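One structure is given here, and the rest of the page talks about it.
So, chain A:
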Amino acid sequence: MTLVEEPVGHESLLDVSDLVVTYGRGRFARRNKLALKGVSIDVAVGETVGLVGESGSGKTTLGRAVLGLLPVTSGTISYRGRDITHLGRRERRSLAAEMQVVFQDPYSSLNPSMTVREILAEPLRVQGVSSADARSRVLTLLDQVGLPADAGSRMPREFSGGQRQRVAIARALALEPALIVCDEPVSALDMSTQIKILDLLVGIQERTGVAYLFVSHDLEVVRYVSHRVAVMYHGEIVERGDAAAVTTAPQHPYTTKLLMAAPVPDPDRQAERRLERAAVLAG
Partner candidate 1 sequence: MSEQTITTSPAIGQSVARQGAFRRMLANPMGLTALVVLGVIILVAAFGPLLLWNDPGHARLDQVNSSPNAGYLLGGDSAGRDILSRLVAGSRITVLGGVVSAAVAAVIGVSFGLAAGYKGRSFDLTVGWISDLVMVLPSTIVLVAMFTVTGPNAVLVMLILGVMLAPSFFRLTRSLVVQVRGNLYVDAAKVSALPDTRIVGRHILAVIRGPLILHFVLMTSVSIILQAGFQFIGLGDPNVPTWGSMLQDAFRSIYLSDTAFVWPGLAIAVTVMALLLVGNALRDALDDVDPKAHQARKRAAAAAKAQRSTVPARPLSGAILQVDDLVVGYDQADGEIKKVVDGVSFELNAGEVVGLVGESGSGKTQTALSILKLLPTGGRVVEGRICLEGQDLGGLDEDAMTAIRGVRVAYVPQEPMSNLDPTAKIGTQLAEPIRVRLKVSRKEAAERALSLLEQVNIKDPQRVFDSYPHEISGGMAQRVLIAGAVSCDPDVIIADEPTTALDVTVQAEILDILRNLQGQRNLAVLLVTHNFGVVADLCDRVVVMQKGKVAETGDVRRIFAEPEHPYTRTLMAAMLDGRPSRRERTEVTA
Partner candidate 2 sequence: MLTFVLKRVGAGILLLFGVSTVTFALIYAGGADIAAQLVGDDGDRAAVAAKAAELGLDQPLVVQYWRWLTHAVTGDLGESWYTSQPVLPTLFDRLAVTLSIVVVALVVVTLASVTIGIVAAVRRGWVDRMLQTTSVIGLAIPNFWAALILVMTFAIALGWFPATGYVPFGESPNLWAASVVLPVVALCLAPISATAQQVRSAVMGVLEQDYVRTLRARGLSRRRVLWGHVLRNAAPPGLTVLSLQFIGMVGGAVIIERIFAINGMGSLAVDATLKSDIPVVVGVMVLMTVVVVLVNLVIDIVNGLINPKAAVSA
């Protein structure tokens, strides 16, 4: 059922193997309810791997497990060959300079009581960077994401959703990581802002060579930014391969269903798609 992915020819950065994650935590874990049922995926240097699925597919769970925000039941997560599946907070610190995150909600991903400068400098300071160096780095970061230099002294609530997302991206870039997990980074944004942020992310990747594990529910978005794509359904990867191929000519019935379900912005083509979809669902 799964396509063979094209060999990228790059060094592998992140390697997830047979990952199993259970719902709930500690005493409240429901042993028979698995959020991830043995998922394997890899991300190479400088590439974007898209992870697409609906709610309950496990795509966010996978992203969070890779970041160490969730406990793993079984399986391994390796980064540059090193097993990072069960790292403690201190060990995680060295990894923080390599792996960062951009979250979905621009409103709750920035501490409302800190200035933008404090937010961006924080990951630097915890790595031991001096406050003078941090200040200049913050200016560089603001420039990288297209925000004015005076943004540093303002509070998150003074910015729009798209601008806050730029701050979140700047924070992720602060330590010059090799991999950024993007958890639905544009889903909460207006259409016209979405494309700007996506272009920003692609531009950053092309300039710095950072890799992305890009989680989204939107096939179009994933197609626009990804080199390879994995489609998730109920905790499993049901299809994977080249982004363009999977998102335009899917093989797995679920991917097909996903593709058919998204309405196209053209009344006549959409009418055709409706018929195709009805046929697929009936047949």
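The candidates came about this way: all candidates are chains of the complex that A comes from, given by their letters.
The working rule: contacts are C-beta pairs under 8 Å (C-beta built on N, C-alpha and C of every residue); 3 or more make two chains touch, one makes a residue touch a chain; residues count from 1.
Computed from a predicted model, the values in this text were never measured in an experiment.
Trainee: For chain A, which of 1 or 2 is the touching one in this complex?
Mentor: Candidate touching chain A in this assembly: 1.
Trainee: Contact residues on chain A for candidate 1 in the complex?
Mentor: 25-27, 48, 54-55, 64, 67-69, 89-90, 92-93, 95-96, 99-101, 103-105, 108-114, 119, 122-123, 126, 155-157, 161, 168, 171, 175, 190-192, 194-195, 202, 206, 217-218, 220-221, 223-227, 242-244, 247-248, 257-258, 260-270, 274, 277
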